[in-house]
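Take a look at the structure below.
Missing here: one protein chain of the complex. Every other protein chain is in place.
Moving on to chain A:
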Amino acid sequence: MTERNAGPGQGSGAEAGAGPNSGAGPNPGAGPEGPTGPREVLSGGSKGRRPGTPRPGTRFRTARLRTPRLRAGVPLPLLLPALLGLAFLVLPLVALLVRAPWRSLPGQLTSVAVWQALRLSLITATAATAVALVLGVPLAWLLARARFPGRRLLRALVTLPLVLPPVVGGVALLLALGRNGIVGRWLDSAFGVTLPFTTAGVVVAEAFVAMPFLVISVEGTLRAADPRYEEAATTLGASRFTAFRRVTLPMVAPGVAAGAVLAWARALGEFGATITFAGNFPGRTQTMPLSVYLALQSDPAAAIALSLVLLAVSIAVLAGLRDRWMAAS
């Protein structure tokens, strides 16, 4: 409906005839373009095109290619701290590589102690991630989809371990699940299960610290996912659980995977809660971070070697996530 001879304030208010008028349906945002969309875009484009720029499409493309390059004219007050910050983050890693005992490295890395710690770390971190997935995904769904009083409080409680010093988490775990803890005592008497200072205890400590990362990540993805897909599934005869399992979960799988990797990396590096709750027994509870710390006091070269292994694992994780996160930012 282009107006002709249009002076100020004279658009006829009546929209008669069979032409599809307002295109946006009752679900703005989610729906594709309304029927009038293409036409308006077309007329608007021809009107807005300036005589000097005959091919806006090609110009746009070349402009877009140029943007990623560093432009001249970054203000100095921003550039200096930025470079300083970059150096601050990268320098320690460079130092690690520079001072690495490259010659004795093969011997260090093949020692039984290193492999024991690495193996334990990988197993416990993976188990902690599994625990976080089994418990965390439903919790994230609850936070994202269910409506109940006190949801904000619950969300705050879930995020608390994110900001809590891990040592405090370890102490809290001892008080809850320790041999004399409020739940641990009962676990001990009823099932003969004791968690502290066992490999299972390591998993518990790591899951406690890592699960919030997964919950927050999955909850964010669930919030972004359109809940109407679940509605569509229920109109097809799916129960709410089936709708979650067969529709929502596959749709948020990338977010779950990202959250799981994040949780896994956090669990792998866990130190404070682990040493407090599970102790430091080689082969049983001594994970990589604990053995790095311990080695640093007796054999710095071994500590550096162990650190290099963890660095390599971290880089591998980052590379695995590259597509997901680098693209997202």
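Everything below uses one rule, namely that a residue touches a chain if its C-beta (ideal position, glycine included) is under 8 Å from a C-beta of that chain, and two chains touch if they have at least 3 such contacts; residues count from 1.
Here, contacts and distances are computed from a predicted model.
Student: Name the absent chain as its UniProt record does, using one of the following: "Acyl carrier protein", "Lactate utilization protein C", "ABC transporter ATP-binding protein" or "Putative Zn-dependent peptidase".
Tutor: Record says "ABC transporter ATP-binding protein".
Student: Could you tell me which of A:102, A:115 or A:229 touches the chain that is not displayed?
Tutor: A:229
Student: Write down which of A:159, A:198 or A:242 is the residue touching the left-out chain.
Tutor: A:242
Student: Considering the entire assembly, which residues of chain A contact the chain that has been omitted?
Tutor: 1-7, 10-18, 20-27, 30-35, 38-39, 226, 228-229, 231-240, 242, 246-247, 250-251, 253
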